[in-house]
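So that we are looking at the same thing, I have put the structure below in structure tokens.
Right after this comes chain A.
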Amino acid sequence: MKFFIVTLLSVFFVHGAQAKPLELIDLAGRKVTVETPVSRFGLSEGRYIATLSLLRKNNPVEGLVGMMSPLKWTHPVLEQKLFSKFPKAKNIPVFGTKGADSVSAEKIIDLRPEVIILGLGDHGPNSKAKELIDQLEAAGIKIIFIDFRQNPLKNTLPSLKILGQLFGAEERAQAYIDFYQDRMDTIRTRLENVIDKPKVFLQVHAGRRECCWGMADGMLGPFVEYAGGNNIADKIAPGPTALHTHEFLLLENPDVWIATASGTIPEFESGALPVTTGAGVTAQIAEESLTRYLTTSEFQAMDAIRNGRAHSFWHNFYNSPLNIVVLEALAKWIHPTLFKDIDPQQTLNTLYNRFMPVEIDGTYFATYRHDKL
Partner candidate 1 sequence: MRLKVQSVSTTYGKKTILHDVSLPNIPAGTIVGLLGPNASGKSTLMKCLAGEKKCDGHISFDKLNVAETDQKHWFNKVATMPQTPPSPTALTPTELMWSTARALALPISDRELARNIERIFKDLGLVQFALSPLHTLSGGKRQLVGLALALIREPELFLLDEPTSALDLHWKISVLALVHGKVKSEGKIALAALHDLDLAARYCDILVLLKQGRIVASGPPFEVLTSQNIERVYHVETEISDTGKGYPRIDVIAPLKENHENA
Partner candidate 2 sequence: MTNSNDLYTGFSQLTRRRVVVLSSMFIALLVSLWLDILAGPAGLSAGQVLKGLIHPDTLELRYQIILWDVRLPDALIALAVGAALGLSGIETQTVLDNPLASPFTLGVSSAAVVGASIAIVLIPDIPNLPTQFILPFLALSGALGASLLVLLVVQISGGSRQTVVLFGISLVFLCNAISSGFHLIADEDALQQVVFWTIGNLTKAGWLEVAIVSSCFFIILPFSLKHVWLLTLLRGGEAHARSTGVNVSRLRTWVIVRSSILAAFAVCFVGTIGFVGLVGPHIARLLLGEDHRMLVPGAAICGALLLSMASTLSKTLIPGVIIPVGILTAVVGVPLFLSLLFQRSRRQ
């Protein structure tokens, strides 16, 4: 009897896993009908493989027929780890280089994906690439826009939901969404009655780009406000990012200075300036690279630096659903007493353990120690 029931149930279960048409509205507001789960697809940027790994721990690149830029450009260590675990991933073709203009429509069509996943505001073709979209759709390829970059505060979870639906990983996506939402709610509720909003400057690519590119009302800029801070760049920047001067920073004298770190270990070892965090980076290197960047007279004159309220985090959290750890880090750095118990590194470890197919190592957050100077 039990056997009979199990068989009956499994028949229903198997039936449920067969392809069914799904109508969804993507992040560009386009209504798309797709057969799910998708068995052949393409990506604009290879970095989304990291996201796929979240959802499909056992077969992250299954069905991936091509991408514009490879994973190694943003996650070189992750790429290596994935390659050794999933050797099939090594030979996935590429249909462009660094920008939307390099994309070959023909190559995409030739690879026969069912779906192409593009970002609203990443480095690949966006919703304005009409010619490309027309060509692909005429060839029967569906285009679905997600977004972890342009407005991640709003779009991260819906994007994940869509990805979950596309790959028949709704349950897993939901698990991640619940985890994420729970963390967001915690931060929001704790800040409900907090009036004090410390001034914050969020700098991009510290040490790599000229000083000082800031995130304003795009990308992670809104995270600052959500985490209870006052984003000084947002007040005057005309767009999502803008170039501010040292003078502006000194004048505004923010309470907290936070930077995204895109430096690599070879760069650090050669004495170059880019602030370094990430895989394989020790806490010492992370701190040292931050100190190296901040020991200029302009930075040393800022209160945020002198009070040791200068921090950095790994740049490539910003275009990925892992950005929840950034939100936590921001909250902790902006309101340290209020969020004493939050540990972004711990959250990151938990996420990796629960969702990712590989292990995490390295340092992803750093704080400047003025007293150690």
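By definition in this document, contacts are C-beta pairs under 8 Å (C-beta built on N, C-alpha and C of every residue); 3 or more make two chains touch, one makes a residue touch a chain; residues count from 1.
For anyone wondering why these and not others, all candidates are chains of the complex that A comes from, given by their letters.
Since this is a predicted model, take the numbers as computed values, not measurements.
Engineer: Using the touch rule from the top, find which candidate among 1 or 2 meets chain A in this complex.
Structural biologist: 2
Engineer: Mind pulling up the chain A residues that touch candidate 2 in the complex?
Structural biologist: 93-97, 99, 101-107, 109-110, 112, 121, 123, 128-132, 134-135, 138-140, 213, 218, 238-243
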